[in-house]
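Of the protein chains in this complex, all but one are displayed in their positions.
Showing chain A:
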Amino acid sequence: MAISSSFRLFSAKIPQSLHLPYLSLSKTLISSTSILPRFSFFRPISISFQRVPTKPSSSSSSPSLTSASLQPIEDLPPKLQEIVKLFQAVEEPKAKYQQLLFYGKNLTPLDAQYKTTENKVQGCVSQVWVRAYLDSDKNVVFEADSDSVLTKGLAALLVQGLSGRPVEEVVRVSPDFVVLLGLQQSLTPSRNNGFLNMLKLMQKKALELYIEAKRSSELTGVEDPKVGVAGTGETGLNSNVEKPVRTSNLSSKIGGIEDSVVRLSSEVSGRDSNLGGGATSETALGSRGGRIKEILERALSPIELLVEDISYQHAGHAGVRGSDGETHFNLKVVSEEFEGKSLVKRHRVVYDLLQEELQNGLHALSIVAKTPSEPTSPQNQIPSKEGTFGIRKASKEQGLASTLFCAIFETKSEEKEVHLAPYRAEWKERFIITSPGGDPLTPSILLYLLSTS
């Protein structure tokens, strides 16, 4: 037992990999530890002390913490993992504090000009500021400061652990890891939880930087048809859908922001089709959906036609039962045929065309009918108020390859001029997140936004 305690001491101080200089110590230990065959003492040259079974390597404060409920430590950015392990290796609480203070001491000071209200963490009893910017590799770099040394230590942990990492990684970090440090840091989300708010602010800033960077890179690529639509390498676009959209919107003189919006939405729809499960994709439509499309195309020669099967949303109510599932659709039709017709008349036209379907199980249509000269409204309008959003999840049971999401959200930061219009007017109150097949960042963004909304 004395041996194991000295082992413990030993292991806490040395790094994982061992070098020969420690061999001499091991020799003295060997003589008294012949009873422990687990350790490869008998081959001094290749001794490895790495996994000493008698010593709990992680902090014994709560072994249950490393259960599945916490974000696995391997998911954390590498430097943060290191920090966590370091704290776990230090057992005495006072020493942990010293460690924390040490981190804080080595934090690069934040220039006074950055100590603005925008950069201040809400809810800290002490004052904490956080600054973020992107480096040349588009990784986010943080700087922070605080007038309280303990908070500064926590800020330093976050700064060191998260700086220089890609935005997606930063945004995915869950605050749970702090319990592993053994600092008795509360995780209760409350106005006053400085640590939680610090992390959230850092993630929010990273996100804003990402969006701004993406937007400015799209704006510069305005003339290039590849950029924005196929720039991400998407193929298999619905040509009859995508190109007309771009042309018609490019012709409307609204401004650079709308273009990037259009690009984003077409990018999004591009992703949908790429994954074969998109609401706008032909392959997801069943036979009825296909028929609807055909009928409308033939009769109205639309320059834009979007047919979306939303029957799963209504699964279970009277109109659906007993039919083959394709009962509710969203339609968007932009056609010259609507010229001079009132809204009611336009809807009537569409209903008349789909009479047969309506009599054979088609239960409801939600129609947007525009002429080419009309602004395909919300798509070109930039709502300036912050949107609220709920989720609509396309379910797997509908035969979609994966849980299908597509990004629609509005952000408030008018001073940064980041506006993203809803993909579709009627979806203003819902959003779906792009599937992991597309840009891996997007699900995280939306999940993050969800958690902060």
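FYI, a residue touches a chain if its C-beta (ideal position, glycine included) is under 8 Å from a C-beta of that chain, and two chains touch if they have at least 3 such contacts; residues count from 1.
Here is the rule we go by: contacts and distances are computed from a predicted model.
One subunit of the complex is not drawn; among "Glutathione S-transferase", "Large ribosomal subunit protein mL46", "Dolichol-phosphate mannosyltransferase subunit 1" or "cysteine desulfurase", its UniProt record names it "cysteine desulfurase". The missing chain, though absent from the display, is touched by one residue of A:Leu134, A:Leu150 or A:Leu353; that residue is A:Leu150. Summary of contacts with the chain left out: across A:Ser126, A:Thr220, A:Ser301 or A:Ser373, the touching residue is A:Ser126. Across A:Leu101, A:Ala213 or A:Leu365, the residue that sits in touch with the chain not pictured is A:Leu101. Residue positions on chain A in contact with the hidden chain: 93-94, 97-98, 101, 105, 125-127, 147-151, 184, in rising order.
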